[in-house]
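As you look at this complex, bear in mind that one protein chain is not there, while each of the others sits in place.
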């Protein structure tokens, strides 16, 4: 039977569901790069992203994906031979560090167990020990999409402050931006990184770096060899240089619409919605875990991401078969386990343009797939359904 | 909270979910009416609809909705003063009869209880009594969207045959076409009526009548005053007259893509899918009904439509509040009770481009809304989930 | 060579070029018919069309094409056996009359020569002679798309007034609406007819009738047998009846956007633009005609339509080959000669979402096709180019 008819339920944690209005915004011809209306649209996007990052810093938009803007962040601020500190939160912290190493930056890791977010105490300890300020930056993944862990950015900032260490705090907010609160300026983040395809609800292909004043200063005289990623050329050039050449016009048309949608809902309302719906998913997972075969990866409640939930599958059960069944029999896409969790976990994305019936349909389909794959679980539907019928929080 | 973000779950029984490919097919400019490629596209749609109606009759496509093609069917075959027989199956049989009356056709009703489909025995009885063959046609709704009843077309044909009555058998297949088997020629249907926006998965605005040879013959010399609806002009004219003037081009672009999708899946596979998923919905409703407040309207299993399920809400409970809650809190659209069932029922459409997670998400959302509205029910999710994890039927 | 790459230049007089924003507006799912936002969108379209027709009358929108709404206009106001007067202005006056005849209405024609618009004097004469007021209506095509003639509606109204004749004045404004001034109320038009696919810049499939108070009154107690077309049911019913059943949602999404575009430009500005660009086309045709083989069909300047120009091709030259060459070699669509002009004329549409380069490209391509087809002409490009470089009119 072709039960693939009907819409794919996209519950992999990025790219995410794209609102109709955003898709429709791309249904137009390309325009000449210097067209005043297009220059203004570009400018407005760069400007409005500041509100999303909660910053007065400088926003740079790239035809690139998240990896691309990781490189942009590194290339502008760090030179070959520089040393950085990278606390492990999951596969994405590891990958960003691996990239830094490829750019000839010396990386020191703070190992993690993939079940807890950053340990700010350890960060402080290392920084205190670095009397000569060899560390030029601390790299932090706000929400690690592999582990579903949200780390405490404020605590890391405090660690830097306590240690009176001048290293830049560089934060990957790709998976958290617009889903959970992120306050670049209040939190003392020096460089932030984001991308279009998660809670920004746009097609992938557009990435962002945001630079605070200290980062800009360092970039002005330092950083590695670079051109495409270079902040200075983008800042000082004509509009053509805002994208270092041809702008990815259709992705900007989409972004403009996404930003409009976000502001129409309100950022804080969006956070509340994400929290409310993530709680719904976790209520279901809580029931699932009672049968002993499934478990939420993130152990501490305050670190459980509102963007993605990683569920561990006990030994003896086949996580890959589950994912395959979800896809092939139910047209439901959930994420695979990554890195250390490959083959032993699956991931449910719950960020961006999601709502209650999407999650309920996804959860119920997963339950049916669990039955097919003989993975024991206690049904989470009663919890999820009751969560949604209960009084909604006032701010949500 | 704006939990309206995310896609609307369209479970009202028409218009229905439109596949992405069908929407995308409308993303093009209009073309001159005589463009060879467009003429060919129109011709292919008319031709391919024959396979969907399972007929070698003549298909006519109209810029019109279902009501429009009801009128087309009547105007071509019946003159003011003619008499017809209309068995009541729900609001749509009533409305078609009301239209006939407005066209000055004399209507005799066979009253129904809205919980059972057509009673072929009564049809036969009336026809037998009509020795002078005053009845020129029997009007039948294959699937009445108001009641969720599917009537037995073959039995009605047999009634006509048994009574040796020459009345035309005219069948509205709007809600059944492509969802349940419909065999115009095998079943001896003289005139069939369909529309784009149900299981044909296209936007509304395009309607069809199909005429067998007897109907065409009658139309050639009879019928009422007409021009736009006229079959003869459409049959004999140049391509411009296939639509009696300007063709609704974008709706035809959409229909072409829908037909492609249907043939890719296969008509019989589509029927099996509809059966399988309708069974899933009914399994849930069965559980719901255990608490006494909810009940499937169609009493006989063989008459329960695979396109739409009408659920009665017991006195003392507020069906309208339920529907409102589904819409406002969950962005799930279910149908209201119509006609006699207004305010005391709701309807779940399950035809066209649907799949398991859509239904599961809809059912679970309805359950949450039932809780909010204090309507007692026993959860149908276990049934629905198990239905989908069980062995699938070989032909499905 | 496939020089068919690139966009088709749609210069046939309907359907016309659809703005990107209008196409994009259709890129969305269907919605439940009773969704408040959709009901409001429908209501706003019906309301805003009043401004386009310049009327306080009642607007009715149909899933139908222009022929459909012709029938709607007739069926609501005229009964079989009624008599009407139809001045000939081209193929469309003939066709509307033919439809009336099929509806068993008695038609009296005022023959025309297809090169002049309505002769109001003759209309007055006939009406004066009709002492017993047998004529129930005068049917008039404002702009006849076959001949490119725009008739003087005001003069016909005056003819009715002078003759003190109570016949309804029913005007087809399909091809003029939004391109040339049309003032339903000021001009004393009783019933007006329009459609989506001309200067309204929307896909075909949506038609309109507008009824003034006298027409509504007559319809309330008279008219022919009807249901789908019936005004009363649409006026008095719930929103579901505004379209007599399922609304053609996507065509309404498109219309909403078209109306927004029209109001953004301003109706009067749109008229001025059409005048200005039609003058450009006529300036070119004027040059063409100097070589004796081509001639603008409409003889009197004040009757030359701003929507479409019909060009006669002298005997001995092959108009059809020209049209074919435009299409096959240049991807330019011009209209064929219709009716009496079949094979001896071609038509250039210049209404709706058009601009100067579109017309210039079309005209130059036609000139190249004229060379290929050995039809003598003096180039009109200098005239057209100079027209566009001259001072623009203040109101344009």
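Brief remarks follow.
Letters A, B and C mark the chains as written, and numbering starts fresh at 1 in each.
Definition applied: a residue touches a chain if its C-beta (ideal position, glycine included) is under 8 Å from a C-beta of that chain, and two chains touch if they have at least 3 such contacts.
None of these values were measured; they are calculated from a predicted model.
Checked against the full complex, the one of C:217, C:265 or C:342 touching the unshown chain is C:265. Checked against the hidden chain, the listed residues A:50, A:116, A:226 or A:340 yield one contact partner: A:226.
Considering the full assembly, A:34 is the residue among A:34, A:166 or A:266 that touches the omitted chain. The missing chain lies against subunit C, touching residues 1-7, 9, 17, 19-20, 27, 265, 269-270, 272-273, 276-277, 329-332, 353-365, 367-369, 371-372, 379, 381-382, 384-386, 388-389, 392-393, 396. What subunit A contributes to its contact with the hidden chain is residues 7-8, 10, 12, 14-18, 23, 26-35, 62-68, 70-71, 80, 98-99, 102-104, 195, 197, 203-207, 224-228, 230, 243-251, 327, 333, 335-336.
Within the entire complex, the positions of subunit B that touch the omitted partner chain are 20-21, 23-25, 27-29.
In the analysis below, only the chains that are shown with their structure count from here on.
Central chain by Cα centroid: B, whose mean Cα position is closest to the mean of all protein Cα atoms. Set against the Cα centre of subunit C, the chain with the most distant centre is A.
Rounded to a whole number, the gap between the C-alpha centres of subunit A and subunit C is 54 angstrom. Inter-chain spacing, taken between the CA centroids of subunit A and subunit B, is 45 Å.
For subunit A, the set of residues that touch two or more other chains comprises 20, 27.
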